[in-house]
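Missing here: one protein chain of the complex. Every other protein chain is in place.
First chain written, first letter: the chains are A and B, and each begins at residue 1.
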Amino acid sequence: MISLPKKIGMYFLLIITSLLVFFPVLYAFMISFMTGPEILQGRFLPHSFSLENYVKVFERLPLLNYLLNSFIVSAGVMLGQLAVCSLAAYAFVFIQFKGRDFIFFLFISTMMIPWEATMIPNFFIIQKLDWLNTYQGLTLPFFALAFGTFLLRQHFKTIPKELQEAAQIAGLGRFAFFWRVVLPVSKTSLVTLGAYGFLTTWNMYLWPLLITTNSSVRTVQIGLKQLQSQEIATDWGVVMAGVIVVIVPTLLLLFIGQKQLQKGLSQGALK
Amino acid sequence: MNRQTKHGFWKKSVNGRTALLYLFPSILLFSVFVFYPMFRTIYLSFFLTDQAGNAALHVGLENYGYLLESSAFRNSMKATGLFVLYTVPIGIILSLFFALLANEKLKGIGFFRTLYSSTMGISVAASSVIWLFMFHPSIGMFNRVLSVLNLPQIQWLLDPEWALLSVSISTIWMNTGFSFLILLGGLQNIDEHLYESSRIDGAGYFYRLRRITLPMLSPTLFFIITISLINAFQSFGQIDILTKGGPSQSTNLIVYSIYREAFINYQFGTASAQAVILFIIILIVTILQFKLGERKVHYQ
Partner (left out) sequence: MKKVELIDLSKSYDKQVDVISNINVTIEPGEFFVLVGPSGCGKSTMLRMIAGLEQITSGTLKIGEAVANDLPPDKRDLSMVFQNYALYPHLTVQQNISFGLDVKKVKKDEQRKRTEEVAEMLGLTEFLKRKPRELSGGQRQRVALARAIVSEAPICLMDEPLSNLDAKLRAHMRSEIRRIQRTLGITMIYVTHDQVEAMTMGDRIMILHEGKIQQVGKPIDIYNNPANPFVATFIGSPPMNLAQAMVDKKASELIVGDVWRLPIPADEIDALPEAPLIAGIRPEHLRPATKETREGDKLIVEVTNVEVLGNETVFSFQLGADEWQAKWSGQWQIDLGDSIPLLADYGALCLFESKSGKRIKQPTDLGNFVFGKEVLV
């Protein structure tokens, strides 16, 4: 099919470009094992892969606590989004009702409103609810998601209407049909949306910055900022150890779910 | 008879009522956290506010007038515009290039796909910290490379001439992962038969790229262009960690400017006015996408 020289050229391009893309991560990984003097020398490989910096970073920051917070918040948003979006998508696909187009338009319109344009009143809402430094303050505003609803709606639409009718004849109620048939059949897109929700929440920066004023529910991303501003110039090894700790869970998630995510997102993107 | 029609109406609306039940969580959350705050933002933009963010003095369009005259805001708009211009086209071309490479059927291609998409799994905060180090004036990698090549050192993040460009470079890197993933998905949705038939016709690689791949990819490309544009306007984390809007305001992008105005200077009125302007910009981008998208894009 492809000639050998062409193949070699391809691999050459692939290796060079992918290394360029991945280099900063690799670099950070190497730095995370280096001592201060080593970093000053400007080496690429550390003398030894000692975990000293990792131990230090956990000592200097309640990093374990932050990791747990990040996990709770990400998992919370993920589950919340799955529940709220799948219910809405189900209504759009399987229930005929007046005003459906209007409500659908309402959902679309939320996509045109950037989150940052509403963050000031949102901050005060959370403050009034006394939800600063709480998990619900970090998660609840993100449960409803137009993109997620559309993604699931696309998948639900591929379920044949006859399945619903067969269920009706069998005597299955509406919610039971949703729970016992629609959700299990749509496992793949639920996984896609779940991974997407988890990833974006784990990486969220601005909202936790506003909402967490102490370390009780602070997430790792804010922890990183804290670490970086505390450690100026002195201990880059420790900072990078922190970076590696923070990115490993999401990188793993991405590596496992890459194929799924790529398929699911490009389907949801285009109706 | 009357009772029957009433009964009938109640029965007929049963679907509407159940649908509402399923939609209720979304509608409630959208109302509280999207629609109300949006109106509130617009409302606040006409006021001067107190420290707690309450409207204190109605000033009409004065906030906007103030913004348009303020050189800081104009500077911020200019920086945002330049930032979008630097990051979006290059970012998309780069991701498209990676996606085209990774779409070839070669052994071990999955590994390369994983590497290309990796930046999607790295948070803005983590990326920014990594790049902060790479931009470091003395021990950062870039200046070391420059010194090895006997070139003058650059104050990447400290020189107003360079700072925006540096931030843009790191942003391009952060965004390639997501764009790559979406574009690769789009490429893989193109029907294999189209290539086979063109190969029978003897079409070369670039001919196929121009005549089949890009037209068939156009919906995906269009989608990712829009998303990238919106994302670029919303950039915040990298600014907060890399430059804090400096040096001399050269990287004070609009969201960072809103953040600073509101949560550091407590000027919620003018911050809201900026937020409204951000909203209008995003609105225009989205509407353009709908308008152009219908005409220009070739859907399968």
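What to note about this one:
The rule is short, and it goes like this: contacts are C-beta pairs under 8 Å (C-beta built on N, C-alpha and C of every residue); 3 or more make two chains touch, one makes a residue touch a chain.
All figures in this text were calculated on a predicted structure; none of them were measured in a lab.
Although it is left out of the displayed model, the omitted chain contacts the following shown chains in the full complex: A. Touching residues on subunit A toward the chain that is not drawn are 160, 162-163, 165-166, 168-172, 176, 181, 184-185, 187.
Convention: only the chains that are shown with their structure count from here on.
Between subunit A and subunit B the centroid-to-centroid distance comes to 15 Å (mean Cα coordinates, whole Å).
Across the complex, subunit A meets subunit B through its residues 1-2, 7, 10-11, 13-15, 17-19, 21-22, 24-25, 27-28, 31, 39-40, 42, 83-85, 87-88, 90-91, 95-100, 103, 106-107, 110-125, 140-141, 143-144, 149, 174, 199, 202-203, 205-206, 209-210, 221-222, 224-225, 227-228, 233, 236, 239-240, 242-243, 246-247, 250-255, 258-259, 261-263, 265-267, 269-270.
Partner subunit A is touched in their complex by these residues of subunit B: 13, 15-16, 18-20, 22-23, 25-30, 32-38, 40-41, 44, 52-53, 97-98, 101-102, 104-106, 109-110, 112-127, 129-134, 136, 139, 141, 144, 173, 176, 181-182, 184-186, 188-189, 219-220, 223-224, 230, 233-234, 236-237, 240-241, 255, 258-259, 262-263, 268, 271-272, 275-276, 278-279, 282-283, 286-287.
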